[in-house]
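Note that one protein chain of the assembly has been removed; the remaining protein chains are unaltered in position.
Labels run A and B following the written order; every chain starts at residue 1.
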Amino acid sequence: MARGALRQQLPSRSAKLVAGLVIVSAIVLFAIVGPFVTQDPRSSANDALLPPQPGHWLGTTSLGYDVLAQLAEGARSSLIVGVVAGAIAIAMSVVFGIVAGYVRGWTDEVLSLITNIVLVIPALPLMIVTASYLETRSLWLVAGILGLFGWAGSAIVLRAQALSLRTRDYVSAARVAGERTARIILVEIMPNLLPLLAAQFLFAVILAILGEAGLSYLGLGPNGSITWGTILNDAQGGSALTRGAWWWFVPPGLMIALLGCGLSLINFAIDEIINPKLRLAPAAARSVRQARKAGRDLLAVRAGDPSAATADLVAGDGTKERVGA
Amino acid sequence: MTATTTRGPLSSAAHAAHVATLEPVLTARDVSIEYEVEPPVHAVKNVSLTLHRGEILGLAGESGCGKTTLAYGLNRLLKPPAILRSGEVVFHDASGTDVDVVALTGDALRAFRWDKVSMVFQGAMNSLNPVLSVRAQLHDVLITHRPRMGRAERDERAAELLRLVGVDPSRLDSFAHELSGGMRQRVMIAMALALNPQVMIMDEPTTALDVVVQRGILREIMKLRERLGFAVVFITHDLPLLLEIGDRIAVMLEGEIVEIDTAENIYLRAQHPYTRKLLDSFPSLTGERGGFIRTGTGTVDGTGAEPSGNDEPNGEVPA
Partner (left out) sequence: MKYYARRIGFYAITLWAAVSLNFLIPRLLPGDPVSILLAKLQRSGTVTPAIERSVQLLLGADSEQSMLEQYLAYWGRLLRGDLGVSVTKYPTPVVELIAAALPWTIGLIGTATVISFVLGIGLGAWAGWKRGTWVDGIIPSTTLLQSLPYFWIALLLVFVFAVTLQWFPIIGGYDVFTFDGPEWSWAFVGSVIQHAILPAATVVISSVGGWLLGMRNMMVSTLSEDYVTTAEAKGLRRRRIFMTYATRNAMIPSLTGFGVSLGFVVSGSLVMEQVFTYPGVGKLMIEAVRNNDYALMQGSFLIITVAVLAALFVMDLVQGLIDPRTRHHG
């Protein structure tokens, strides 16, 4: 039963999904291939603060580093941090969310309390506090910190779903048949939550990348690595703003935004699978509008204006109300 | 008047004689409703129906036959992707004027709603706004449609309505989640009566409730109908229920009305094979035990039917 449901939930083609996948794939490709085809990001042999030109497509920094090369290297590091942190976050939220929601009782109370506390305590300040005590921070360490503090929101969402799923018939059947809890969670519950897990993972990755950017911007990111965040930190330190070196600080932020946008679009598509109303209601309203334009709706025709809608709420397009008839 | 292969709903002379003595309150002619999906679904095909003042008209059929869609169409509540392809719906007001329901727009449509024709929806579980009190929800109908009523008058009317349906007026300040299923349904009925409508459309009003509660509510409805004189379109798949409470019954199949007759005639002399099948699908409280399943006897209308699993061709009309 779980497998059938999974098949049903595979995303149908949609513009948002395609756009998101294209953007994300392009960035991933850039991260993988980029460092091989660009210059050495750590070589300061170039002239400083060159605007974009052939040879330095994104210009150079105040210390002579090629921005494009830094961007490519930064892509790789930022993505690694994002994905690793996202994976840690998802693993934690499965434990604190799904296990808590399914098992209930005291386990649930304790896990939920911890989840809520971690949720409410502001994440970035906490990460700042933690990072500040550490002199050397590797890429993995930063990813670890981000993952460790970023799972609470997902945990709550997953818990709510686990709560509702545990009362489903097939889960009850498995319980009665004596299956072990771990097996039930892995085999009966999680496959049905796959779209949700995917969406939450993507969320976690976005948050991790944003978080890393923030930490790096403050100088608390991974030492020695180049990430999009460290580029921004350097840009601030090198007075990119006042010197008008927009090619230095615009691209890193733009990359983060594009990645976030791509991931969000994918999440959108997943959202529409999880919540069909989001897809169906607007689609239904659209098809009715088309029918109206074609003159097929008697109500619109009788109201005197075939292309506009009547004052019904059901149309959902909020045309002004007409008095009369 | 009709398309396709059928010749219009089966009926009887007794039925024609019966309706001749009645006064129509809502007339629907050739109503067709389509769902704009891929491929388009013809939910209601050229249905004509006349509801008379003060009568209970049952609309029976299985799930998906279009009865709810038809009701929404009569009431101007079609939601996308449903559209009204063709047809005429006329409301014959008690004051003597006729209202072309299809042509109503804007304020006129809003004024018509609930005042002349009100509705009790399927599964009142979610029909009440969870964040407003019962009082507020009874009031807002009055505020919108009877702006001259004062606050005290509204309170009085709200209490009176609750009493009418057998709910203690102290429940006025309750919220939906504090009421049981049966009580919620009663509140919905009270709300539907608020403006003394001439027609009430009830879509499976008791299906989600247990039988004892169902009986109580149905008795309320019958009492109220006698007292206040409104007509009822009662939509349900429960044909035996309609036989009990209905005056006339229309049987719907795949978007068309295949038979319409008085309740008595449907019970004793159902003509259309589908009607017979519907009647045969309900086990009876009398007759031989096990007869329903094994031999096909022990059905509601007492006749022995063919063994189940035997599909009869549609449109066949035995003499």
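What we mean here is this: contacts are C-beta pairs under 8 Å (C-beta built on N, C-alpha and C of every residue); 3 or more make two chains touch, one makes a residue touch a chain.
Keep in mind that this is a model prediction, so the values were computed, not measured.
Note that the absent chain touches A, B when the full complex is taken as a whole.
Residue A:Leu124 is the one among A:Ala48, A:Val95, A:Leu124 or A:Leu163 that touches the chain not shown. Only one of B:Pro39, B:Gly96 or B:Pro130 touches the absent chain when the whole complex is considered: B:Pro130.
The missing chain, though absent from the display, is touched by one residue of A:Val95, A:Leu194, A:Ala283 or A:Val301; that residue is A:Ala283. Interface residues of chain B facing the missing partner chain: 75, 77, 79-80, 109-115, 118-119, 121, 123, 125-133, 140-141, 144-145, 175, 177-178, 188, 191.
Residues of chain A that touch the chain left out of view are 16, 19, 113, 116-117, 119-126, 128-130, 132-135, 152-153, 206, 210-211, 213-214, 217-220, 232, 235-236, 241-242, 244, 246, 249-250, 252-253, 256-261, 263-265, 268, 271, 275, 277-278, 281-286, 288-289, 311-314, 316-318, 321.
Keep in mind that, in the parts below, only the chains that are shown with their structure count from here on.
Here the spacing of chain A and chain B, counted between their Cα centres, is 48 Å.
Note for the complex: chain B touches chain A at residues 34, 36-37, 76-87, 100, 102-110.
Residues 281, 283-285, 287-288, 290-292, 296-299, 302-303, 310-312, 314-316, 321-325 of chain A are the ones that touch chain B when the two sit in their complex.
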